[in-house]
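Only a single protein chain was left out; the remaining protein chains are all shown in position.
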Amino acid sequence: MSTSRVLRGGIVGGGNGAFIGAVHRIAAELDGEARVIAGALSSNPERARESAEQWHLQRGYDSFDAMAKAEAARDDGIDFVIVATPNNMHLPVTRAFLDAGIHVICDKPMASSLAEAQEMADLVNRNGKLFALTHTYTGYPMVREAKAMVAAGELGEIRKVMVEYNQDWLMEPLEKAGNKQAEWRTDPARAGISCCVGDIGTHAHNLVEYITGQTVTQICADLSAFVDGRPLDDDANMLIRLSGGGKGTLVCSQIACGEENALNIRVYGSKGGVEWHQQEPNTLLFKPAGAPWQRRRTAASAYSERAGASTRTPSGHPEGYLEAFANVYRDFLADVQRVVAGDAPQRLYPGADEGVRGLSFVEASVRSSAAGANWVEL
Amino acid sequence: MSTSRVLRGGIVGGGNGAFIGAVHRIAAELDGEARVIAGALSSNPERARESAEQWHLQRGYDSFDAMAKAEAARDDGIDFVIVATPNNMHLPVTRAFLDAGIHVICDKPMASSLAEAQEMADLVNRNGKLFALTHTYTGYPMVREAKAMVAAGELGEIRKVMVEYNQDWLMEPLEKAGNKQAEWRTDPARAGISCCVGDIGTHAHNLVEYITGQTVTQICADLSAFVDGRPLDDDANMLIRLSGGGKGTLVCSQIACGEENALNIRVYGSKGGVEWHQQEPNTLLFKPAGAPWQRRRTAASAYSERAGASTRTPSGHPEGYLEAFANVYRDFLADVQRVVAGDAPQRLYPGADEGVRGLSFVEASVRSSAAGANWVEL
Amino acid sequence: MSTSRVLRGGIVGGGNGAFIGAVHRIAAELDGEARVIAGALSSNPERARESAEQWHLQRGYDSFDAMAKAEAARDDGIDFVIVATPNNMHLPVTRAFLDAGIHVICDKPMASSLAEAQEMADLVNRNGKLFALTHTYTGYPMVREAKAMVAAGELGEIRKVMVEYNQDWLMEPLEKAGNKQAEWRTDPARAGISCCVGDIGTHAHNLVEYITGQTVTQICADLSAFVDGRPLDDDANMLIRLSGGGKGTLVCSQIACGEENALNIRVYGSKGGVEWHQQEPNTLLFKPAGAPWQRRRTAASAYSERAGASTRTPSGHPEGYLEAFANVYRDFLADVQRVVAGDAPQRLYPGADEGVRGLSFVEASVRSSAAGANWVEL
Partner (left out) sequence: MSTSRVLRGGIVGGGNGAFIGAVHRIAAELDGEARVIAGALSSNPERARESAEQWHLQRGYDSFDAMAKAEAARDDGIDFVIVATPNNMHLPVTRAFLDAGIHVICDKPMASSLAEAQEMADLVNRNGKLFALTHTYTGYPMVREAKAMVAAGELGEIRKVMVEYNQDWLMEPLEKAGNKQAEWRTDPARAGISCCVGDIGTHAHNLVEYITGQTVTQICADLSAFVDGRPLDDDANMLIRLSGGGKGTLVCSQIACGEENALNIRVYGSKGGVEWHQQEPNTLLFKPAGAPWQRRRTAASAYSERAGASTRTPSGHPEGYLEAFANVYRDFLADVQRVVAGDAPQRLYPGADEGVRGLSFVEASVRSSAAGANWVEL
């Protein structure tokens, strides 16, 4: 909580019916430090207007271009914009707002191709404005605790990583049954070269790099489309190697029957291990060598400063996905306040580098699989 | 999401440092249907001003009386007020705002004594304005699912209930070490006749009645103060009997070493059972007679309309305490909108009746224990 | 493993179809230190013969009296006898074998009434032979670890105990559908004054006293028969008080829909707590004050000598009910070997004292409930 003014936010995309738009708004506003007041919520003008009304926005726009220009010209214009469009629009929208001098917080993956992501990173690096990528899972207190533990050497040298992100929502051909989400995600024209790896494999990849503080340097990826006639992957099994010498597996699936949103990670080092499950996110299992497992808990027994600063409720009052999302926003908004106040930003959130690495991972996994599931460098 | 205007809320109490004030604000604003814009955040004028600034309130007041009068007089006055003061102030604050024609949503327990609670209920019943009591745990989707299952007869006749609410934060004499929360909760002058039962036993009691749709009619309560010199209970073990013929146990403790906020309930009927744990709230175990246990899940497999209407994220994206709190607000704010629009309220949230029953439960438990832990009627 | 000779065991009761007979045989023979070679497996001569053949016994008898006399007269007669009859036969069988100079290991509860149990204890105390009562659950390594932790002061002063033993096998009137087990257990003429408390409540009571090293001194018991027309209890909720000042709840049920054999215990002290679940018996949760929970594990991280001496497999190879049963036998057989060798026994297993306390508990719970669920002394 600070005494500085409430920041003004805008949003592009995410209108009526898109789950992720509402999540961005809630996350941005949760701590009372920002309000989303302007938006171009849809490329369809009527839907954009309707959504703006429903969201009680002060200023609705028909196009993101018009919005960027108009907001930049106002004394009370927005401080930052949320990019919640389909992936192929991330680059043009980001460019428009950065050019207009407005900070950007963008949904992941950063772009629909590696080339686009690199172009976007160049843009961000040239432009002085802030850029955040909402890799939500880095916002969970116990993920931050795990990262802090690795950084502090509590696990020793990292030897083994097992990460998995399994869902089942595409186990039937929903794209042929009128499901809009399934339609675009399985359509190469709109989703790019990957469905499952691009959508959720990227989260698993990011989580490995975030917690270990290392990069994935090589992968061997076996991608599949189990549902008949699907042109993009709905499942992947990968071997991975890390920059520090560790090895492991990365699994993602959208056809794993019975799984909801099962992002799980285990990291084993020479001195200890950790285990975390996104669906029960307030517990981190710590496995010190030669001693009983410990159950570290949000608020109760998360010992790192970062984890401690990422909670809003006392111990035993569970926090979830929205709070994790809001933690990414909290760091981003604190940086916006710093810049507003003339101070240097701290950049404690994923940005353009993570975005490029994510797309590089997607590109490499498709390349590996196409070559018969052989090893490729990232 | 509706297209009606954003409601204006005020808050009394809950300022700087009080966890519950921030929780109320987040819960009230989470869905974008209300903004907390006015407040009398502390009885200390300076602290009230500071807190109002930190919260970015449009209008800060030094006293709740002044606030009630001033807001009632404005065209853009608040639609509702949040009462987040210590218990002994619930009655005067509620009276002031109801008299001023402003809806009230009040923290639990409703008052510091049964007599006061009854007076407050009379007041609410005479006055036409809305009154909600924030029994948070009734806001969890899977608690609502459990209630719906009982109501639909899926459990058959209720035979057995085991409810428990265990914490450990008072296992040492923190009240002698400068902990403000511990000081007032263990002080009869401020907390009334009970510490543990009043604070958390009431939640357990409310949860039993909410899920079963029955009332607790008799209890046999063995209250203890395990920490030396503590004048109020920090632990209680109770036998309970329900209006429908079921029996069970109700346990609450603030000295249960290692427990954070362990509110757990099991209900057994003649055809099935359910089990729910607040610390992992998105799972409801269903135990049908003669068949494997089922794991019902928020968003994925909660089948009742009420549970379905109480989620904000897709399956596997965990929701927690703040979302449950916001679900109570969602129902309350929808009623405020209905009244603003001239429609009849639906009252889908705990109110004055639940408040009186809660204080009746506290009074009976203390009475039972004082008589040697004998049976008393509620 | 020792180099002394293999002990010779006999069994009375437990023949064809009775689950518990086979369990006794397996447990007695598991470590290769004893063989069950003689038996009077049924009061029905034909069934006794058939069962003896099926069990490959060397010597089958028609009556326990004949067996006691004949075995006592042989040079290679049995060293000990297992009493696995219905409760009302425990006293005469035990008497016959003790009188014949043969050690006895007897199923629980020790007798069908408190008076009978006291008579049996007198008998045991007068007679010099060994007597063990198979309170199986004391054989689990992690139960022994818990006891050792309490004894070592790791939990501090015991403040709170929650024990429960829930099943559902009597939730329908099986006794009217031809189920033999249900028939005798719900028949006062054969089962005595209690069904549920006598059968499984006694295990819960014994577990509390075993782990805490204290006695239950007072109880307030609310017994029910939820199934229509059942003359004995099928469910009980109790408040308990311990000799050391701790308090708690003891719950047992045979109508708790969906529960198999859910014996669970939580003990909270001034410095730590423990939690154990019989259905996942190789884990003991330790909850030290102000630190994360620890997961102690059979073989891997059970630190007491007693727990260490109670395992047969390396860590992670789960041990279960039969091994726990065999651990009680292991201690009993070691004592038999000691006595054979002329050494003093160590009596590291429940005996006549525990048996009397168990029946005293049953009698008190029925007395309390009959008086309106008031407090009674044990």
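Order as written gives the chain letters A, B and C; numbering starts at 1 within each chain.
Everything below uses one rule, namely that a contact is a pair of C-beta atoms (placed from the backbone, for glycine too) under 8 Å apart; a residue touches a chain by one contact, two chains touch by 3 or more.
Keep in mind it's a predicted model, so treat the numbers as computed, not measured.
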- The listed residue (C:R312, C:R338 or C:R367) that touches the chain absent from the view is C:R312
- Among C:K160, C:R266 or C:R297, which residue is in contact with the omitted chain in the full complex? C:R297
- Which listed residue (A:S253, A:S301 or A:Q337) would be found touching the missing chain in the intact complex? A:S253
- May I ask you to list the residues on subunit A that touch the chain which is not drawn? 155, 159-160, 162, 164, 168, 171, 220, 222, 224, 226, 235, 237-239, 241, 247-249, 251, 253, 255-259, 268-273, 287-289, 293, 372-375
- By the contact definition given up top, give the residues of subunit B that touch the hidden chain. 286, 291-297, 300-301
- Note on the structure: Residues of subunit C touching the missing chain are 1-3, 5-6, 19, 22-23, 25-26, 29-32, 53-56, 167, 259-262, 278-282, 297, 299-300, 312-323
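We take it that only the chains that are shown with their structure count from here on.
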- Taking each chain's centre as the mean of its Cα atoms, which chain lies farthest from subunit C? A
- Query: How many angstrom lie between the CA centroids of subunit A and subunit B, rounded to a whole number?
  - Reply: 34
- What is the distance in Å between the mean C-alpha positions of subunit B and subunit C? 44
- Task: List, in ascending order, every residue of subunit C touching at least 2 other chains.
- Result: 293
